[in-house]
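What you see is the complex with one protein chain gone and the rest in place.
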Amino acid sequence: MQSIVNDIVNMNDKIKVGIVGGAGYTGGELLRILIHHPGVELAYVNSKSNAGNLVSDVHTDLLGDTNLLFSNEHSAKVDAVFMCVGHGDSKKFFDENPTFLANPALKIIDLSQDFRPETHGFTYGLPELKREAIKKSHRTANPGCFATAIQLGLLPLASQQLLKHDIHISATTGSTGAGQSLAATSHFTWRNNNLSVYKAFEHQHLKEINHSIVQLEAGFDQTINFVPLRGAFTRGILASVYTKCDLSLEQAVECYKSYYEAHPFTHVSAKNIDLKQVVNTNKCILHLEKHGDNLLIISIIDNLTKGASGQAVQNMNLMFGIEETAGLKLKPVGF
Amino acid sequence: MQSIVNDIVNMNDKIKVGIVGGAGYTGGELLRILIHHPGVELAYVNSKSNAGNLVSDVHTDLLGDTNLLFSNEHSAKVDAVFMCVGHGDSKKFFDENPTFLANPALKIIDLSQDFRPETHGFTYGLPELKREAIKKSHRTANPGCFATAIQLGLLPLASQQLLKHDIHISATTGSTGAGQSLAATSHFTWRNNNLSVYKAFEHQHLKEINHSIVQLEAGFDQTINFVPLRGAFTRGILASVYTKCDLSLEQAVECYKSYYEAHPFTHVSAKNIDLKQVVNTNKCILHLEKHGDNLLIISIIDNLTKGASGQAVQNMNLMFGIEETAGLKLKPVGF
Amino acid sequence: MQSIVNDIVNMNDKIKVGIVGGAGYTGGELLRILIHHPGVELAYVNSKSNAGNLVSDVHTDLLGDTNLLFSNEHSAKVDAVFMCVGHGDSKKFFDENPTFLANPALKIIDLSQDFRPETHGFTYGLPELKREAIKKSHRTANPGCFATAIQLGLLPLASQQLLKHDIHISATTGSTGAGQSLAATSHFTWRNNNLSVYKAFEHQHLKEINHSIVQLEAGFDQTINFVPLRGAFTRGILASVYTKCDLSLEQAVECYKSYYEAHPFTHVSAKNIDLKQVVNTNKCILHLEKHGDNLLIISIIDNLTKGASGQAVQNMNLMFGIEETAGLKLKPVGF
Partner (left out) sequence: MQSIVNDIVNMNDKIKVGIVGGAGYTGGELLRILIHHPGVELAYVNSKSNAGNLVSDVHTDLLGDTNLLFSNEHSAKVDAVFMCVGHGDSKKFFDENPTFLANPALKIIDLSQDFRPETHGFTYGLPELKREAIKKSHRTANPGCFATAIQLGLLPLASQQLLKHDIHISATTGSTGAGQSLAATSHFTWRNNNLSVYKAFEHQHLKEINHSIVQLEAGFDQTINFVPLRGAFTRGILASVYTKCDLSLEQAVECYKSYYEAHPFTHVSAKNIDLKQVVNTNKCILHLEKHGDNLLIISIIDNLTKGASGQAVQNMNLMFGIEETAGLKLKPVGF
């Protein structure tokens, strides 16, 4: 029983992975997951700003876990590359480095919003919507964090053509959703114990959400009213979503359970839920209530895992035909 | 210039005040305000559970500010009494102590919900709705905290008969809104960095809100959809409220500014707002946005001051004909 | 009783005050205090970066409290000027604007560290150490925040020549102590729920502390070991200080009570204390314990009020011969 966690995959079998943009929040989160992923070998972690530095000098919680250095280089000659760069920078990178899109053997998982409209051969990487397509795809565009939490709250209804009324959403995100750049609204003194609305009715993720719903419910033309808020926590999104719906609570729960039955990360809770149930996991937990005509759906995810890097790894697993949960059975932080 | 803050009111002129239930959160907050109120003399601070103890042994931030003791006694022979007891306990107290309601010279400010339907001669104590009635009243029933934040976001529209569509509200409250009793959801380990929905569509304050709106807009029969949340902060409520409305943004802002022009604590901000702007003040700040047909109103208050004890003092000031802001020009905590 | 809070001081009597550097944390805090100070009239609030903007556009919690604008100008022709600029910038300002130090009628309260060694006619502005000197002074150098918390924990012993052993201090400060500039360690994502040591044994406030102790206990030559920490809160400092001491607990408490008897803001608590007792007040609360030979002194202040702007106003009050507590009877935030 000596070596139960070592060598479980022949080294030759491991997926050789490159990361472009490894010094930011999603890059760091990806590293936290991949260094313990049993089927992955890290080929390089590219970062312009930190080339030559220890990964653990930037993501200091990885001290003792890895001796990797950030590299100035990158290469399309790996099995998979994760793009963890800012919106717009991903497209720009591929323009400047044409070998990436030119290599048919390279699988790409892009965490920016650049290819979410499914251009350039990219598949929208929401496994609960498009698992079979992702499995066959060489390129996935990872969904936005709000978009993930909200879609997972709506897809089962859409799949039954039941989104027949306006949808009302309020969702609060942790500070990591805004990235690590310094700003007045990322200052601890400002954000601690604070709460504020931003981009009301105009958040860019509304497009993705609509695009996905229409794939399941072709004629969908209701308004999605979405008020996003900045919360005083670092990780997580809690979305409360309601819409008029003819289903009884029991029918609705059955609809959701049935839709997510084969999906390992999305669960329906009979009891009311709270944000911290999913922090540091790749899960989405949903809770349903019926009040008069309104069906209320509460949806919680960790914006950095299921809302970004965890889902990216889930997509990689699917694209390579390994277990969907590989490397993603994460210990929740719980408190 | 030696004694600018002393003796500004002749001792004989001071309002003699009793507090029933002084050991809880609203009682403590009332004490924090009244001990520096230039027109008030504290006659007694009643608390069953803490009789004989120093007020500053329970409200430990008052150490050095007062040597008052909690008292087992209470009396209707004061100028004003504040009732800071639990819902239901206020009515019970008056039943058991008939001298209070029997004394026509006694002014009562009740912070429970027992008399908010304006029974027993109580006036609903929301100055922005009923200032003139409060001035003439001997008894006010102080509004609920959510009810205050939400009504202040809707009254100007109601006053113009403009609430013609369903109303959608999401509002997050600090932990002090739930009182000081210990519960799983008040445990630091649970609540820190957490967020959760409770009493969705069924919060008891909906009744008050409807009751007030109807007073201004007689035929109002729209649905108010209200999702309350528990936030990871101690003080404050931020409510986001939207409804379809024909007014342009400019017209709406004008409508709100005009409605609140004569009210010293409620302000309209042209810039977006955040919760901490009002913490430790008696203010309500509103910010309006127009998105398509929707008018979005963001409303922030401190649940313990404008949402409870501060508004109670505001009511007392009005009832005694002194300046509405006396004792309530509070230093914001800011951060 | 109509106008109990207005006009309590004849306008001609009010102290005309200028603020240089009004857009930072200490400037904002000073404004929060002075706009409700009954004996002060604000002549100007200077800010290079914000000239022409509303004060309430920067210190947004002051919306509704003031219509003041930041000004590009400043003048030595006021009764008092508060310097709220960075370390080094105060001296520079006076060099560039010689009319200030040249005006014998102008009283200056400087919040930087530039004049704490009591050069240029400045008195060290710690009222509990030098009240009589401050009263006679035209210029005070306001102490540092850590220096205030720690000195108030040591002065009574020094006054009795009882500091005969090494002193061991650990003190944790809120984020406002580091100012509003953006830095990795001021990012919410980093600082939330975090804790870290910085400048161990080398904090610049050690000089001030030594300098003050020696004034009371001439031969003092013990080592002060000081480990400062950054805490995950915005306001406040809690210092735990211990040293070997021959006094019994009773004698020590008596020594401290006696030393602070005539000082309105510093109190000794018989019960154990916690940081939030003093937040948003100008108080220092001390608690003493004796363990074996060690006397443990716990000292708490709000770094922005007693540790900065509140103490600055206290000094102003003393310098102008008005009540020491004028404008400083602040409602604690409590929670």
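Chains: A, B and C, in written order; residue numbering restarts at 1 for each.
One rule holds for everything that comes next: a residue touches a chain if its C-beta (ideal position, glycine included) is under 8 Å from a C-beta of that chain, and two chains touch if they have at least 3 such contacts.
Since the model is a prediction, treat every value here as computed from it, not as a measurement.
> Have a look at C:G18, C:G64, C:G177 or C:G236 and name the one touching the chain we're not showing.
Per the contact definition at the top, the residue touching the missing chain is C:G236.
> In the whole complex, not just what's shown, which of C:N97, C:S170, C:Q222 or C:Q251 touches the removed chain?
If we include the chain that is not displayed, C:S170 is the one touching it.
> Considering the whole complex, not just the chains shown, which residues of subunit C touch the missing one?
168, 170, 172, 189-190, 192-198, 200-202, 225, 227, 229, 231-236, 238, 240, 242, 272-276, 279, 289, 291-292, 294, 296, 298, 335
> Extract the touching residues of subunit A with respect to the undisplayed chain.
Missing-chain contacts on subunit A: residues 1-6, 8-9, 13, 25, 28-29, 32-33, 36, 38-39, 57, 59-65, 175-176, 192-193, 234-235, 264-265, 267, 269, 271, 273-274, 276-281, 283, 285, 304, 320-323, 325-327, 329-335.
> Please give every residue of subunit B in contact with the chain that is not shown.
Output for subunit B: 25, 175-176, 180, 182-184, 186-193, 232-234.
Criterion: only the chains that are shown with their structure count from here on.
> Under the over-half criterion for shared residue numbers, do copies subunit A and subunit C use the same patch or different patches to meet?
Interface between subunit A and subunit C is built from largely the same residues.
> Return the distance between the CA-based centres of subunit B and subunit C, expressed in whole Å.
32
> Taking the mean of the CA coordinates per chain, how far is subunit A from subunit B in Å?
Computed from C-alpha means, the inter-chain centre distance equals 41 Å.
> Where does subunit C touch two or more other chains at once, residue-wise?
25, 175-176, 192-193, 234
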